[in-house]
Structures are given as structure tokens and as C-alpha cells.
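Missing here is one protein chain; the remaining ones are kept as they sit in the complex.
This part shows chain A:
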Amino acid sequence: MFFSPQEDPHSIQVIKFYCGSTCLYFPLLTILILCTDLMYKTGRFSFLPYLGLIVLAEFMKSIFINNYIKEPEKLAGRNAPKLGGTGVRKWFSEKRLKDFSKILVLLGLVTIGYFIIAILFGAELFSKYEETFMLSSLLMLLTALPPCLYLGPNYALGAILGDEPSSLNPLSPIFQHVVRITLLGVWLGAFVIPLDWDRPWQEWPVPCCVGALMGYVAAHASALIQVAIPRCLTHGIASKLKI
């Protein structure tokens, strides 16, 4: 339908949890932003704390998934004290540090990339830096942060750019899907800007930010629907078509 996830129960579980949790809290956040004056602030630096909220939620999700949803074979073949020991050692390891710095560099580059792309698409060049920057950082958080957290820096960019998934992580196709739909939302949001209705929500980058948030929700919801609504439905249709 939208993407082709792996079929094994573990990855379905991961996807269900990941998309489900997003579908729980993110619409609330979006509604909060849309219904209050926060919407008009999306292009201001004062919106940064709310971006922090998104980051926090994403971190919590990743910690939960990494710790509680285990692959069955790993779960079977390990003993508890050893895990604790390696966990602590890993936390401070040089590799971790290196990965962390790589992630930071990558996120920075992605932000700059979105900034440049926004200008190439027609955002103002010599003014409204703040607005454009806020849009690009929002996009960075929505599209680049999750891949970095789950796939690690080596596979994140590939997932964003839509390469053939080279990581075995079950979430990798989800991320591609999210990137596409979110960017589609931003793209569609831009259409209301030139209209002469003189509404405050037509100001750059408000419709684009709103489009991004909605696209993000829509992407997760559609992914959840595809995975969670059992295959009997799709299978049924497919088999009917085959006959």
C-alpha cells in the first residue's frame, strides 16, 4: 500500500508501538497548537520549547522501544547481569560519543539543507531568517531525528533520501514514508500563502509548519492503519482480485 514492511511479528510489534504512540500524543499536540495562538508563533524562536517537547517525546519512545520491545532471539540468549554491565560500559564508550557527534553534525546539515531548499523554493532571501530557520528545524525534528535515534547515524541519511533500505531495522521503511508524507504536507501548505485572503495564518511559515505537523500525523496514522488493520482485509481484496 504505502510501503512494504517486514513481515515477522517482532517488527510488526515495533511498528505498531511506534506509530500507535505517535498517533496518541502527536494529534493532541497538533490540536493544541492549532487551537491556540501557538500556531502563529511557529515561526518565532519562542516556539522552541514546544519543539523541545517533541524531542523529549521522541527520546522517551526510543528508550522504551530499545529497552522493552526486544527481539525474541536476543531476549532468549542473554543473561541479565552481563547486559547491565555492557550497558553501562557502552553508555560511555568512545563509539557512542562518536555516533553522538555524527548525529549532531548530521542534524545540523539537514537543518541547513532544509533552510537552503526552502529558499530555493521561493522563501525570502534577505529577510525572515527566523521563520525559515524555525520551519527547517521543525522539519529536521520530524524527519531526521527519529531515523538518527533508531537507525544510527550511518543509515539515517539513506533513510531520509529514500535509498533502498540497507538497515535491517523494521522502522526504516516507516521513516521513508514519514519523510514523504511530511514533506508533502509542507508542500501543500505552501499553496495558501499567495492567496489574497489576508488571514494571519497565511503568513510564512505558518501554513507550512501546520502542513508538516498534519503530514506527520497522517503518515503515522496511515502506517498504523496499514500494519494494524489486519491483513485479512488487504488479503481478502488481493485474493478477490486474483480470482
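Heads up, the rule we're going with is that a residue touches a chain if its C-beta (ideal position, glycine included) is under 8 Å from a C-beta of that chain, and two chains touch if they have at least 3 such contacts; residues count from 1.
Note that contacts and distances are computed from a predicted model.
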| item | value |
| --- | --- |
| Among "Ribosomal RNA-processing protein 43", "Exoribonuclease phosphorolytic domain-containing protein", "Cytochrome c oxidase subunit 12, mitochondrial" or "GPI ethanolamine phosphate transferase 3, catalytic subunit", UniProt-listed name of the chain not shown | "GPI ethanolamine phosphate transferase 3, catalytic subunit" |
| Sole residue of A:L24, A:L97, A:I112 or A:L195 that reaches the chain not shown, by the stated touch rule | A:L195 |
| Contacting the left-out chain in the complete assembly, out of A:F45, A:F100 or A:F121 | A:F121 |
| Option from A:H10, A:K102 or A:K128 whose C-beta touches the chain left out | A:K102 |
| For chain A, the residues touching the chain missing from this view | 102, 105-106, 109, 116-117, 119-122, 125, 154, 157-158, 161-164, 166, 180, 187, 190-191, 194-196 |
